[in-house]
Structures are given as structure tokens and as C-alpha cells.
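One chain of protein is taken out of this complex; the other chains stay put.
Coming up: subunit A.
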Amino acid sequence: MTAPIWLDLLDETTRVCAAHGRSDLIQWLQQKRAQLIDPRLRVLVIGEPKQGKSQLINALVNAPVCPVGDGTTTTIPTIVHHAEAPSATLVRNPIPAQRKGNASGELAAQPEQAERIPVAMDQLAGLTGKYPQRPGASSMHLEVGVPRGLLANGLIFIDTPGTDGQDPVRDASIFAALARADTVLVVSDATRELSVTELNLILSVTQSHTNVIVVLSKIDMSPDWRAVAERNRKHLAIAGASAPLIPVSSVLRLQAARTNDEAINAESGFPDLIARLVSDQSAKGDRLARTSVAVATRTVVEQLAAPLRAELTGASSSETSGPLSRLQAAQRAVDDLRRRTTKWQNTLNDEIGDLLSDIEYDLRDRTRTILRKVDEVFDTADPLSGWETFQDWLEENLTEAAEANFEWMVQRLDWITHQVASNLASYGADVLPGWSIRVPDDLAERVPLIEKPQIEKFTPTQKVFTALRSSYGGMLMFGMATTLAGMPLINPVSLGAGAIFGGKGIFDESKSLLKRRQAAAKNSAQRHVDDFFLRLSKDSRDTARQVHRMLRDHFAALTEELQAAIVESFKTAKQEADAEAAVREQRQRAIQQTMQKLAILFEEAQEVTAGRGGALRARLESRI
């Protein structure tokens, strides 16, 4: 006989999990496999407290196996199975070291480690209060065996403590028990409709289990249980939970067992429930197994696909952080550098132009001042007497002016250098040129010596001649006049007059000579300063131009250097981005392929549910 198709699917799913390296899922699947191969049907009874869960099991097996009573609440999960003679064992599991899943299972994975304490049947009720379930404490459960035909057919009932909290499925012990259950009975009593928490519980259970039955208990107490049942069915339909609802009365069933009254038994609703469970059990090897394997496969596929899908969607968002962002940064850097280059060039040209005109003006201003002083001096002073002093003074002043002018220019150039460098400052601290402009030392030597102007001196001979020439007229004039008075031409009066006139002539002559000398000196000074200005302004102009050129060269070289570096990084970034894109594309292709494989598996799971499965079989056979 060939293995059933669902087993193939389960093994195939396990292989896929192994390929994905999900040992946790494999463990879960193996547990599922062992559970499905086991022909017995594990029926888990869950629900809120005080709904009659324990009583339901008692009524099902017609024996007081689960302690019930007013105010007693089940605290220890109880497993009811078949045994030849009534027996009860308290199993205390060691605190599981790595996995919690085994904790409250039926037969712990390591039975030799579990502590087993036999309990007398009549002490079962006392146990409940004695061992309240505490979180963190070693978990325990009770195993009760009773000789019943129903159980011998392969049914196992598991009673659980009531779910009392916000999220019952998270409740660890219930959750672990749920994982190993084939059929789940959710118990809710007929005195009221399903509450929201109960509906949530049913919904979450139906997601993981195919066989869920809602048991409406205590119908003996409520006169309008039929209305409640109808409304509950409606609630379930609206919530989208595909679970049948079976109304039962444990009281009637137990009463029927006591009095052996078949009519009461039929009224209790239990025959329906038992028939349903028995049919589930007989269908376990086929329909139930198929559906639950399909559900398991679907769960696994979803679990495996989720991270892949997340990776696919996450890929687009990761682009901003990868090499592509570096590429963009490099691009931005190139643009930035280009912008800065234009800027520093403009700055340099503008500033140097300004500097040239400013320097010239400054120099002219300084020389003008000197000339004005010279004029003032030679308005009164005689160049004859103080020429040497004047010469020294002029030289000194001109040197000073030249130095001040140069000093200023150097400062301006320095400032310009910094100004231009500030445009590139963001690229590093060493953008300033290694050299600096200084005021030349030989500036004093560059100032030319003023040559002494041609100066006419008033020699004694000239004086005599001038005196004679002037006195001659006067003497004649007065001599003629006195001759009329009968005096000789040369007489004391005319001699006196001649002397006066001669004196005046000398005085006049020397005065005009002085004027001429002063004018000559002024002229000479003017020429000299002009020469000086011409030479110096040429000098400073040259210096400024030279510096301009040097600065331009320096910054151009710097910019080129920077550009080379940035372009280089741009290139690497681009290469990296390309490589990364290729890798990502490859990865995406791989993910898509894996997803396709998972999709095929999913399809196969669907087919197995529907009872076919030819495709899977064919694929498996072709592999062999």
C-alpha cells in the first residue's frame, strides 16, 4: 500500500523547510506528522471558566474523571484516555530547557525525565485545589485512564483550565495543547450568547484547526436555548468562523446514564456530538489529515514567504542607503566643486581689479601730499641754503610712502587670498598657498635720488655790474638836474642818488634770482616725484599682477586636484552601485524563484485538500 498523499505533501513541506534552514518549523511539522500518523483523535476542550467543560467530558465518558463542583475550577489539564482499569497519574514535567512546546503535551518528549505520581481515583477532586497553575512553575498534567468503549475506539479528551484573560490563545499551556489537538471543542453555556472574547477565541482557533465544534452546554437550564443557539450560529456566520454548533446538556446525559433512559440521552444532544467525534476519528487518516496537512503547509508557506516578501518590498527602500546614495553624493560633490570654482575665479579677478585701482590711487594721493609740502617749503625757503636737508627729507618721505603703499597692498593681497580660499574651505584646511607676499626690502633703494637743479648764484662781479648799471641812470638824472643849479654833473647829490639807485638795483636783482631758483627747485622736485610715482606704480602693478597669477595658478591646481579626487570617488561609487544593483537583481530573481516554488507547494496543498494531488505525485515521481 502506498503512503497517503498527504504524507508525501508533509514530507515535501519538511524538505522545503530544511532547504530554508527553518529547524523550528521542521520540528513542528515532525510533531504534526507523528500526531497525524497516530490514529487516535485528540479532542481538546477549551472555553471560558464555568462553562461546564469538565462536566462535558464526564458526561461524554460517563465517569467522574474530571473534578467538577461549585466553585471548583480546573487548574490542571487533564487527559482522559482508554485504559483497561481505571487509573490516574499526575505527570510533573521538568521545566523545559529550551522549548516550551512539549511542556503540557500528553506524553512528554522525554518520558523518562517526567515525574509520574500515581493518584487514587477517589482523590482526583482534591488535586485541583492543591496545585494551582503558576507561571514559571513546572507544568504538570493529569492522565486519567478509564475503560470505555468510546475511548477504546481512539478518542482522547483533554480538559483545560478556563481561559480567563485578554488573549486566551497566548496562554502558554492552552497554546501548547492546541498545537497537538485534532479536534477542538469550544464550550459556551446556553444562558447567554457568545461573548466577544469567545468569538475571538473561536476565530483564532479556526485559523489553525480545521475541526472546531462549538458546544452549547447547559441547555437544560435555559428555556430559550434554541433562540440562543440560533443567534450564536448567526454570530459565527457573521464572524466568518466555520464551526458547527452542537447544543448539549451534561446533566441530562448523566441522568440518562444513571437511569439508563435512552429518551433522556437523546434529549441531551450528546449522541450528535459523539457521532460527530467518531466520524472525525474515522476520517482522521484521510480527510482530517489531508485538511490539516494542507493547513500546516499553508502556514509553513506563509511563514517562509513572509521574510522573502519583506525583503522584496524592503529592497526599494534600502536603495537610499546603499552605494547608490554614495553615487548621488559624489555627483553632488562634482556640481558643488564646479560652482565653487566659478565663484573663486570671479572673486579673485574682481578683487585684483579693485586692488590695482586702489593701489594707484593711494600712491598718487601720497605723492600729491608730498608735492604740496614741497611747494609750501619752496614758497619761502631758498633752495640754495637748504638743498641737502630737503633732499634727505624728500627721499625719506617717498620711501615711507612707497613702503606704506606696499604694506597696504600686501595686506589686501593676503585678504584676497583668504577670501578666495574661503570658497574652497569646505574641502580642507590646506587650501591657502604655502607662500606669502612680503614687502620687498629694497624698496628704499628703488627710490631715485633727486638731482640738484641748475641754480644761478648772485656773484659779486654780477652785483658790481648790476650796481653800476642801476647807479648810472640815477647819477645822470640827479647830475643833470643839479647842473641847472649850476652845479657840476658829478656832485655829491648825484653821487648819492647814484648810490641809492645802485643799491636798489642789486636788491631787485637778487630777489628775482631767488624766485627763479625756487621755481627751478619746485620743477625739479615735481619731475622727480613724477618719476618716482611712475616707477613705483609700475612696480606695485607688476607685483599685484604677479601675485594674481600665482594665486590663480595655485587655486586652479588645487581645484584640479579636488576634482580628480571627487571624480575618482564618483567612479567608484558608480561601479559599486552597478555591482550592487546586479546583486540585488540576482537576489530578487532568486527570491522570485523561491516564491514560485512555494506557490507550487501551496497549489499542491490546495489540491490535496480537494482530494486530488496528481501533480504532486507526478512531480515526486519524476524526481526519483
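One rule holds for everything that comes next: a contact is a pair of C-beta atoms (placed from the backbone, for glycine too) under 8 Å apart; a residue touches a chain by one contact, two chains touch by 3 or more; residues count from 1.
The rule is simple: contacts and distances are computed from a predicted model.
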item	value
Identity of the absent chain, which is to be given by its UniProt protein name, from "Aspartate carbamoyltransferase", "YwgA family protein", "Monovalent cation/H(+) antiporter subunit G" or "Isoniazid-inducible protein iniC"	"Isoniazid-inducible protein iniC"
Full-complex contact with the absent chain, from A:Q27, A:T191, A:T347 or A:Q588	A:T191
Of A:I5, A:L90 or A:V251, the residue in touch with the unshown chain	A:V251
Residue touching the undisplayed chain, where the options are A:P118, A:P223, A:P460 or A:G486	A:P223
In subunit A, positions touching the absent partner	49-50, 69-71, 162, 164-166, 191-193, 195-197, 218-225, 249, 251-252, 255, 264, 267
